[in-house]
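With one protein chain held back, the other chains of the complex are shown just where they sit.
Letters A and B mark the chains in the order given here, with residues in each chain numbered from 1 onward.
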Amino acid sequence: MPKQLDFIASRVTEGKMTRREFMGRAAALGVSAAMASTMFADAARAAGPVRGGTIKIGCSGGESSNTLDPALVASEVPLNVLRHWGDTLVQVSPTGEIVPRLAESIESTPDAKTWRFKIRKGVEFHNGKTMTADDVLKTIQRHSDEKATSGALGIVKGIESMKVDGDVFSVTLSTPNADLPYLLGDYHLVIQPNGGVDDPAAGIGTGAYTVAINEPGVRHGFTKWANDWDSDRGYADSSEILVINDATARTAALQSGQVHMINRVDPKIAKLLGRAPNLDVRNVSGRGHYVFIMRIETAPFDNNDLRMALKLSINRQEMVDKILRGYGGVGNDIPINASYPLFDDSLAQREYDPALAAEYYKKSGHDGSPIILRTADGAFPGAVDAAALFQQSAQAAGIPLEIKREPNDGYWSEVWNKQPFCASYWGGRPVQDQMYSTAYLSTADWNDTQFKRPDFDALLLQAKAELDLGKRKALYSEMAGILHNEGGLICPMFNDFIDAVSNKVGGYDSDPNGELMNSFAGVKCWLT
Amino acid sequence: MKNIPISAMIGLSFTGLYFFVAIFAPWIAPYGMAEVVGDVWEPSSAKYLLGTDSIGRDLLSRMIYGGRTTIFIATMATILSFTTGATLGFIAAVSGGWVDQLLSRFVDLIMSIPSLIFALVVLSVMPVTVNVLILVMGLLDSTRVFRLARAVAVDIAVMDYVEAARLRGEKLLWIIFREILPNALSPLVAEMGLRFIFMVLFVSTLSFLGLGVQPPQADWGGIVKENKDGIVYGIPAALAPAFAIATLSISVNLVADWVLNRTTSLKGGRG
Partner (left out) sequence: MHPIVKLVAQRLALSTLLLLAASILIFVGTQILPGDVAQSILGQSATPENLANLRAELGLNEPAVSRYLSWLNDVLHGDLGTALTNGRDIGESIGYRLKNTLFLASCAAVISVPLAIFLGLLAVRYKDRWPDKMISAVTLTSISIPEFLIGYVLMYFIAVKLGWFSSVALVNDGMSFFEKLNAIALPVMVLTLVVLAHMMRMTRAAILNVMQSAYIETAELKGLSTFSVIARHAFPNAISPIVNVVMLNLAYLVVGVVVIEVVFVYPGMGQYLVDHVSKRDVPVVQACGIIFAAVYIGLNMVADIVSILANPRLRHPK
C-alpha cells in the first residue's frame, strides 16, 4: 500500500494528477482526508514553485471608498492588498507559532515586560531606501499615537515606551504580556518608510509586490518587486485582485477561468461548486464565530436566568447544519474554540434543551413581552436565517422572540454595541489573551456584551504575566467557565473559511488564521 | 360575460386564484410560514410539494403566505400611486400655468433624489410597518404616474371638446373625470398593469434595505433572493416564486389588455 501511495504522490509531483484525483485515490487506499491533504501538499511542494505569470484573485469585501493606508484597513480586499506590498515585524504561522519577518530574532526579559526585536538587515523599501529600526519605531509610534486614527490603537495601547538601539527595537510594557509578539503581528502594523508619516496611503513597503494599479472597489494590480528580501515568495510576475462582492459572480468568474482563486464561498453551495471540474473547494476551521449578543446592563438581559434560558433555547447543531452546511463547528457560549492554543476542552458542551430553557424562563419572571432580536443580512452570512431558526427553537421553549431586520447600512454604528440584543460576528484573534482583552475586559472599548467582572479581569491580568503554560491554561479555563455560565454571549457556531482554488494554482495551503491563506495566497502561490 | 375573450378568462382566473389563495392562506398552506420542517433545499416530494427552502421551511407554504404579503402591499401601493399620480397629473395638465409648473417641477425634484437615500432617510425617521411601506412605495411611484398622466392629458386638454366644456363653464373636476379620464384611460391602464409588477419586485428590494417586510414573513421577491444562490447549480427553489411573479404579472396584464380593449371600443369609433 505505501508503494501505491508513493506512486500517486509522484504523479502529483510530476503535475499529472489533480488534488481531487489524489484525494479520491488516497481515500480508496484508506488514508484519512486530513492525512491525504498534508501528503498532497508535500508532494506538490516537492515539484517546486514555478515562476512567472499573473495570479488573479476574485475577492469579496472591497469598496470604492477603500484606501491603501494600513491604519484604516478593515475588510478583506484592503487586507489582501496590504499583504502584497507590506511586511510586519512578525507573523503568525498556520500552526499558531510566531515567525520572525522584518524582525530577525525576538527576546524578552523573564518578566515579559521588556521585549527586544533585532531588525533584519539589507531589506529595501520600494522607494529604494533601506529599512532601519528607526522606521519600525516610527511605524509603531504612528499607530499608537493617541491622536491617531489607527485600527490598531487598542492593540498597541499597553506600550509604555519604545526605543531604538542600533538595529534593535525594544518595547517596554506597562503590564507584562507574554503574548506581545502576537500583538505586533497584527496586520495594521506594516512597516512603512519613516512610519508612513509623510504619506500613509503611498503603498510603499517591503513586500513582494509593488502597487501598480489602485482602483478601489474595482481592481488592484501588482508587479514583482525585483529587490525583494525574501526569495520564498512572490513567484508570479504580477498579481491582480478583482473586487467581486457578489457570491454567485465570484464562483462564475472562477468557473469560467477569469480568476484563479476566490474567497468566501457560500457554505450552501460549497459542495455543489466542489463538483465542478478543474477546481477545489478548500475549507479550514478558524477562530471566527457568529454570535448573538445580549447587553448585560440592559433589561431584561440583566437577569442571568433569562440569559440562561436564551442560551438553552438555541439549537447549535441545527445552526451548523443549516447555516454553515457543516462547514464549521458548534460554539459553547465562549469566544474560544480548539483552534486556540491552550484551549481546555473539558468545559461541557451546552445543548439545546427547551424544557430546561422553559424552566429558567419561568424562573426569570419575564413578563412575556416579545424579546426583540435585531439582525441584518450583513451581520454575518445567513444572519437573518439564523435569527429565524433561533425564533423557532425558542418558541418551542415558550420564549417569544421577535426578529427585527435592520438595514445593512449603519448596522455596525447604530445597532451593534448599542441595541440590547443583536446578531454579530467576531473574526477571532491569534491568542486567547487578545480575544478576551478585546471584548470581555471590563474596560475594553468593544465590550459589546457589557461583561464587567472584576474577578474575570484579575484572572486575565494574571494569565497575561504567567509564563508557565500549564498554569496559564488553568487560568483560561476558569475564565471560560465564568463566561460560559454568566456572560452575555450566545455563541452558536464557529465558521470555517471556505476558498475555492483553480487546479492551475500551486502552493495553496489552508491557514486557520484567515481566508485565502490568511490573505497571503497572492504572494505565496504560483501558477503551474 | 359571453364577450370575454379566452385570454382575458385565463388572466381573470389566474388573478382570481392568486387573490383567493392569498386571502385564505392560513387554511390552504400545509405548514406554518416559519416552521422548519425538513432539511435544506429538499427536492419536491409528496410531503413538500415544491420542496424546501434555504433553511428547510416548506416552500409551498412560504409562497402561499408570501403571496398574501406581496399581493396586498403591491395592490394597495398601486392604487395609492395611481389615484395620487393621475389626479395630480390631470389637475396639472388642465389647469396649466403656475399650478402645472409647481407640481411638475416638484415631481422632477422628488424623482431626482436617489431612491436609496430617500429610502434610508425614511427608514431612519419612521417606524417600519406595512403602512409606512405602502405609503413610501405608493408616493415614490406616483411621481412616475404623474408624468405619464400629465403627458397624456396635456394632449387631450387642447382638444376641441375640452375647449367646449371649458366654455360651457364646467368645473375643473368635471372636466377631469368626464372628458380627460375616459380618453386617457388606455395608456394609464397599460401602465397600471406594469406598475403592479414593479411594486411586487420593489418590495423585495426594500426588504433588502431593511425597509420591507420583517422576517420570518416573506414576499415573493424576497423568497427568490433567499434561494438565489442555488439557481446556477440546478436547485429550483428560486424558480417557483419567480414563476409565480411571472404568471401573476402576465395574468394581471391580460386583464389590463382586455380592459384596454373595452375602453378603446367604448370611445365609439368603428368598434
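Criterion: a contact is a pair of C-beta atoms (placed from the backbone, for glycine too) under 8 Å apart; a residue touches a chain by one contact, two chains touch by 3 or more.
What you are looking at is a predicted structure, and each value in this text was computed from that prediction instead of being measured.
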Shown chains in contact with the undisplayed one are A, B
Quick one: which of A:243, A:323, A:441 or A:500 touches the chain that's been left out?
A:243
Given the contact definition stated above, which residue among B:79, B:165 or B:242 touches the chain not shown here?
B:242
Considering the whole complex, which of A:41, A:252, A:396 or A:474 touches the chain not shown?
A:252
Cross-chain touch to the chain not pictured, restricted to A:18, A:408 or A:503, is A:408
Interface with the unshown chain - residue positions in subunit A
58, 63-67, 72, 74, 146-151, 153-154, 201, 215-219, 242-246, 248-249, 252-253, 255-256, 258-259, 408-410, 412-414, 416, 445-446
So which bits of subunit B touch the chain we can't see?
5, 7, 101, 104-105, 108-109, 111-118, 120-121, 124-125, 144, 147-148, 151-152, 154-155, 158-159, 183, 186-187, 189-191, 193-194, 197, 200-201, 204, 221, 224-225, 228, 231-232, 238, 242, 245-246, 248-250, 253, 257, 260, 264, 267-271
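Methods note: only the chains that are shown with their structure count from here on.
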Whole-Å distance, C-alpha centre of subunit A to that of subunit B, is 45
Residue set of subunit A touching subunit B in the complex reads 247-248, 251-252, 266, 268-269, 272-273, 318, 321-323, 325, 375-377, 384-385, 387-389, 391-392, 403-410
Please give the residue numbers of subunit B that touch subunit A in the complex, ascending.
34-36, 40-41, 54-56, 120, 123-124, 207-212, 214-216, 226, 228-233, 235
